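One protein chain is absent from this view; the other protein chains keep their places.
Up next, subunit A:
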Amino acid sequence: MSAHDDVHQTHDQRQMSRETPRSGAALDHVLQVASSLQTAMNSVIEGKPAAVRTVVTALLAEGHVLIEDVPGVGKTMLAKTLARCIDASVRRVQFTPDLLPSDITGVSVYNQDVRDFEFRPGAIFANVVVGDEINRASPKTQSALLESMEEAQVTVDGTTYSLPRPFMVLATQNPIEMEGTYPLPEAQRDRFMARISMGYPSARSEVDMLDQHGGRSPLEDLRPVTDAGTVTQMIEAVRSVYASAALKQYVVDVTQATRTSSALRLGASPRASLHLLRASRAHAALAGRDHVLPDDVQAVTVPVLAHRLMLTGESQLAHRTAADVLTDLLQRVRVPAPTR
């Protein structure tokens, strides 16, 4: 059974689950598990509840996350913490210039015993893949990862292998280190649902961190709070969150506003609209609601859209960031009332 059919099946399940009264109970479960997941992660990542929340939102929305920041602020730690909190298969790939695509996807090797080629899965075959310093690998290797991210499958020598569910890539990259890096092209950045900047911790959080992390890695104390099966159920529950016609209109209005904005050279793609709605659903579920509000859309717009946009020269000269432009747009785009 192909992954394509799989998607369709889950779609049908979603249709059914909406009618079942269990949807409320499933959402309660989502809320419960997600909050314990966030609590566990927050105990390791000091003072960054927003980043943690975004990561969990992306997890529930089946999205991949790009963590972009200067070295040493805990990018990798965040990725590893999430991986540790879920009792699932986790692979960590350190991207280097000499990393080959087959290291990611896997390779067919000749097995003398069975006299046939045998597929050796690569690093991508895991529930959570932590791609460290993704911009250090060559574009060829990057695209091998990114294509499997989009389709949740790997094709090697004509055979298609489905990736396990849930599947999430947490990639980190360093924005200021230019020497020996291959920055991700726009088209590839588009595949990440959200980008997070960690930012420096507050002085107090940093002191706390010194206190607690002085001895050994806090990761070692961390126990998984959930497993892959539960996460899959949660993702199903999140898909059942209701989005009204007016809300979908709002999502489209927001993405279209990025396309017509004079401050932007490149606006958000239709895939961005999809990601935005999915992330909004997850955000609503995390708030314990069975329907999406425009407030959910606004809350996730900046992490979901900012990394896909390209600023015009004028905006760059004015030292505006994509997040600034998006905040402006959100203040202007009208929230549509239901049409008659």
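Convention: contacts are C-beta pairs under 8 Å (C-beta built on N, C-alpha and C of every residue); 3 or more make two chains touch, one makes a residue touch a chain; residues count from 1.
Going forward, contacts and distances are computed from a predicted model.
Undergrad: Which of "Transglutaminase-like domain-containing protein", "ABC transporter permease", "Lipoprotein-releasing system ATP-binding protein LolD" or "Twin-arginine translocation pathway signal" is the UniProt protein name of the chain not shown?
TA: Choosing among "Transglutaminase-like domain-containing protein", "ABC transporter permease", "Lipoprotein-releasing system ATP-binding protein LolD" or "Twin-arginine translocation pathway signal", the correct UniProt name is "Transglutaminase-like domain-containing protein".
Undergrad: Could you tell me which of A:L247, A:A279 or A:L309 touches the chain that is not displayed?
TA: If we include the chain that is not displayed, A:L247 is the one touching it.
Undergrad: Given the full complex, what residues of subunit A touch the hidden partner chain?
TA: Against the missing chain, subunit A presents residues 18, 242-244, 246-247, 290-295, 298, 330-335, 337-338, 340.
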